[in-house]
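Missing here is one protein chain; the remaining ones are kept as they sit in the complex.
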């Protein structure tokens, strides 16, 4: 993640002054790539006079300690999620920072800055769908992490669903007041043996009765599934998956992802034959003119004949329907 | 087609009084199925006193003769398309019927009565897309007719595209004044050898400058392709293909017919990492509160912890965000 | 519902022999419309010698009594859902029928016979998406029932979600072993006052760990929302909503339901300008031929010139790219 943020900084209007990493080679590599100075301790990096802001992208158990140091040094702080590995430690950090200080620490929930989810969030808040009533967030990873990661991950709810908890909170205008969760290990039973789940759902409820449903899976055969459905009193907004390109395929197996088209005209236009007869019968009974009649039959034939002629001659053919004439266009 | 119309009549509020067919067995079979009387000559069928309306579903070269007989007998007429095999014969028929008589002969362009295309047509005429400027009709058959049918078909423009000519005319509010056509035989060179085309396009133009494009193919690997695009000064309406069901599939190969989803978060949320840093830098420079901060970090952790607890206990867990408390819900 | 089933019978290969209704006028009206005999008691209707099968479409509290009478009379039974208003009464009915008898009573969960949901169900069972892991059913009614109906409805879970419970069971290959529910009354607080909910979600879990999520709302601004998402180890199937027609609209407000298109070429093709320069630089460095070069520039100009000429003359123009010639087509 350090590299990801370094790349992002390179595209933004800022530069990396200095880097620290417990593994000196990692720091050196980033320093070489960015021109930043490699510093021996986190404290010295934080206190470097040219540093205006500190990015904490270390292991989760060191986050709060570094946040507090940077904050006490008067620096703005960006901290990768999660705030901590432990709820108690996180609570202590907030207490030490105070309310104002806490708001000077940016927490790296990057999905809030996705243009698709962000547009949904903004449109919900603009009132486009009235009052929000139900919110369904689907997040499925393409494949599970290595098994050795599971025990130190903190479990699916803290490691993976935490992004969705934050996303839900960013869309809601009030906090959840209750939550119920249910999970299982259908992707890999070994994950269950390690005390975790790999497929899970929660329902949260706010004071006014908004229901939030989050669906997670550690594996998804069709890639990284990221969708949000916001259902309100006046409509629904869905932030759909974002395919790599806008190209669609239709072949014998499918048509735009749907199953096959009707075989031929008998299937496709079956209902039209009945509607046609009903229209005919209605005209017979009422004495109304037929809406499609012998003259239409003639005119369609005129076009077909003119097209046949044009295809043979390579000329545009002029047609005078009312004079019932087809003629080769007179060229100036 | 006789059977198709007989089925349609059975669903409408009418009955078949009598049937005539040159091949007596065919007439008999339809008579047995519908309870209609089999009659020996077309004239006697037409003149049967219980007959109010005549359906002409014979070979194309007999259409005008039967239309005129039925019309002269004072019966309403439904005629399967095309009006005739010959433009001259069709013209003579119209002349004999006169303008009023011609309008009492229903021509079986059934696609006008399709609810999808019909909805597009009605919405174009309602002015929903302003003034119509371009009309693109795509019609592709799933497979070509037998080769022996080609010589007597009248050619693709008269046999197949005639439906599209009529559809175009039903949507337009003025007649085409010129047409140019271009075709080839890419589906089966034998069709070319027989003097016909199996892939063709025409451009028609109306007096006011509306351009109509029709695209036909005698073969379509994904089924029966039937689409209309109406482009107007204020918008576009498309009557899309109608899949058999609304079920879509996403798997490793595709997602709703589109190519694969992004691999994982680095691809999917790449832009969000840059937007995130830009937001952070903006807050650092402006002194504004961070829009997602340490308190959000704590609250997401509270939800994750509560979800973990609920998953273990099977209880709904209550959360008081502002008091920073999670507690088992007290049950009455 | 009696009328709905009568219409369905009219389209199937069966006829209504006799009808009974507590309100004689209702029975009479159905009798007049269908030609069925009106009978004074349910018992006489059930025992009518021409009756092979009995349809029970009465108030829910009379279902089991009539089922048992029909079953004891040796008749096949179709019963509108639900089986009963009371779980105890339903249990007693099953006990009385026995296992074999219970299976001779058809229960009217009509959604199982919907072609869209049915196709999803069949494809899940065919193994197309591997092992089913998550199932999400969304059912939202367009508007709530009248308030006076709420107290006698049995509550949302029994009255509305019961269709979804059955749908879930029809797709699953094992029974749910646990359930948790959460609801609120966000549509109409009066519904909450009456002790019911109008927005609700449940999570069910099967023994093997499949999670089933059902989302219900008594109101939906965009119509009758009926969707199923089946997520499996190898893919996902979604039975989407079924719009009235396949016509889509694009205008200044939206494009196929999505927000606006890019403004113009600078937005739409922004990335292509970078990719273009990268390709150019790569060719400069490697000495490779430019993939799009001056000759391509000339040839595109030749086509543009020929098109301009054709538009003026109304003739097809022939082009010989390799001889770099455009000429008016020689017509035979």
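The first chain written gets the first letter, and so on, giving A, B and C; residue counts start at 1 in each chain.
As a working rule, contacts are C-beta pairs under 8 Å (C-beta built on N, C-alpha and C of every residue); 3 or more make two chains touch, one makes a residue touch a chain.
In this text the structure is predicted, and so the values were computed from the model without any measurement.
S.K.: For the chain that's not shown, point to the residue among B:199, B:251 or B:308 touching it.
M.R.: That would be B:199, which touches the missing chain.
S.K.: For subunit B, which positions touch the chain that isn't shown here?
M.R.: Residues 119, 129-131, 133-134, 136, 140, 178, 180, 182-187, 199-201, 203, 205, 208-211, 213, 215, 217, 219-222, 225, 231-236, 259, 313-316, 329, 331 of subunit B touch the chain that is not shown.
S.K.: Which residue numbers on subunit A touch the omitted chain?
M.R.: 115-116, 119-120, 123, 128-129, 178, 180, 182, 234-242, 244-252, 314, 316
Definition applied: only the chains that are shown with their structure count from here on.
S.K.: Identify the chain whose mean C-alpha position lies nearest to the mean of all protein C-alpha atoms shown.
M.R.: Answer by centroid distance: C.
S.K.: Shared interface numbers for subunit A and subunit C above half of all numbers used, same, or below, different?
M.R.: same
S.K.: From the C-alpha centre of subunit B to that of subunit C, how far is it in Å?
M.R.: So the centre of subunit B lies 20 Å away from the centre of subunit C.
S.K.: Need the CA-centroid distance for the pair subunit A / subunit C, whole Å please.
M.R.: Taking the mean C-alpha position of each chain, the two centres sit 24 Å apart.
S.K.: Quick check: what residues of subunit A touch more than one other chain, meaning two or more?
M.R.: Where subunit A meets two or more other chains at a single residue, that happens at 178, 180, 182-183, 200, 221-222, 225, 259, 315-316, 329.
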